[in-house]
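Here the complex is missing a single protein chain, while all its other protein chains stay put.
So, chain A:
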Amino acid sequence: MSLEPQHQVHEAVMTSGHALKIPVLKILQADGTLYPGASLPSIDKELALKIYDTLAFIRVLDERMLAAQRQGRISFYMTCIGEEAAVTGSAAALSDDDMIMAQYREQAALRLRGFTTEQFMNQMFSNEKDLGKGRQMPIHYGSNELNYMTVSSPLGTQIPQAAGYAYGQKRAGKDALTLCYFGEGAASEGDFHAGLNMAAVLNCPTIFFCRNNGYAISTPVEEQFAGDGIAPRGVGYGIDTIRVDGNDLLAVLAATQHAREVALAENKPVLIEAMSYRLGAHSSSDDPSGYRSKEEEAKWREHDGVHRFKLWMMAKGWWDDAQDEALMEGYRKEVLAAVKVAEVIERPAYNTLVTDVYDTVPKHLQQQLEQTRAHMARYPDVYPADTDKEA
């Protein structure tokens, strides 16, 4: 790296933290028509219907499962409301071979990949059919078959992991990359810095996708960072960066399609910052009325990305109100029925307490399990009796 003469000064000149003006890609207007001069991403009717099907399902799932949490049927829930377009639009730009590493508010990407209603339910009800064997809190989904890395609670940890995963994909010679989702709050973690810098220096085909939704629990972005959001940081790491209207599904799709081409063709990371708004509470344990106004929420509700995309599909003649009502009603019934099935499926067998800590169960853990089982047998009223069942 060298400093060209034209980049030298001989008196102190500061460069403002906001010197870099990063534009926002917008394609779809609020009324469902395209902005003048905007061009469509690669999308046909089949893909559009698949995307909308996901958007509709996630709306219903979020609404019903938040209610289920309120009724005490599941212990915890997090909705995706307001950010469905950003998550679904980006996931729709990927190949099924691409790995997705999520934070926790990206259930729509998993649905788009084919995660079934039953699989969602089994995870949330921590029953014996859960792929994660009932070990993690609700919404910590994962599926090897669908290339969707199991979610973990510590924020930002998946960001450098995505760089490493992508490096392995590159070495394996597969035409595949890793897309990593995270929120603007998580971008304050050290792992954000570590992951983006490593991906840039080590030429990893990774798409870093930031959902900038205005809040990290109660903390507004003004208390999260002083710079112009997340996007300029990507430029600072030498990463191709694009900012997009996160409520504009077509713009998110276009940005991610382009990012995927660049990342794979040139073996380098891309950063996408999707500007959106977290319409719901942070989680079922949070009440946003303590830190933001109803007016603010109402203003953002008008920018709803799901509605906007639906208007576009209707204008294309690909969708109508009757189809819409039928789809939503169908999903309401399906989700309700799936809740009733999942909540009566048995808990995982006790022996799964000690499996998967290591590849095989070491002796000391086998002993601890036997001690625990002997203890439980003495208090059958307290510990449900399935102690002899093996998973």
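Going forward, a contact is a pair of C-beta atoms (placed from the backbone, for glycine too) under 8 Å apart; a residue touches a chain by one contact, two chains touch by 3 or more; residues count from 1.
The criterion applied here is as follows: contacts and distances are computed from a predicted model.
When the unshown chain is looked up in UniProt, the name that turns up among "2-oxoisovalerate dehydrogenase subunit beta", "Cytochrome b", "Light-independent protochlorophyllide reductase subunit B" or "Thioredoxin" is "2-oxoisovalerate dehydrogenase subunit beta".
Note that of A:165, A:277 or A:331, the residue touching the chain absent from this view is A:165. Of the options A:41, A:195, A:280 or A:305, the residue whose C-beta touches the omitted chain is A:195. Per the touch definition above, the residue from A:43, A:149, A:255 or A:369 contacting the chain not shown is A:149. Listed residues A:29, A:136 or A:188: the one in touch with the omitted chain is A:136. Within the complete assembly, residues 99, 101, 130-133, 135-136, 140, 142-144, 149-150, 152, 154, 157, 159-169, 171-172, 178, 190-191, 193-195, 197-198, 201-202, 355-359, 362-365 of chain A touch the chain that is not shown.
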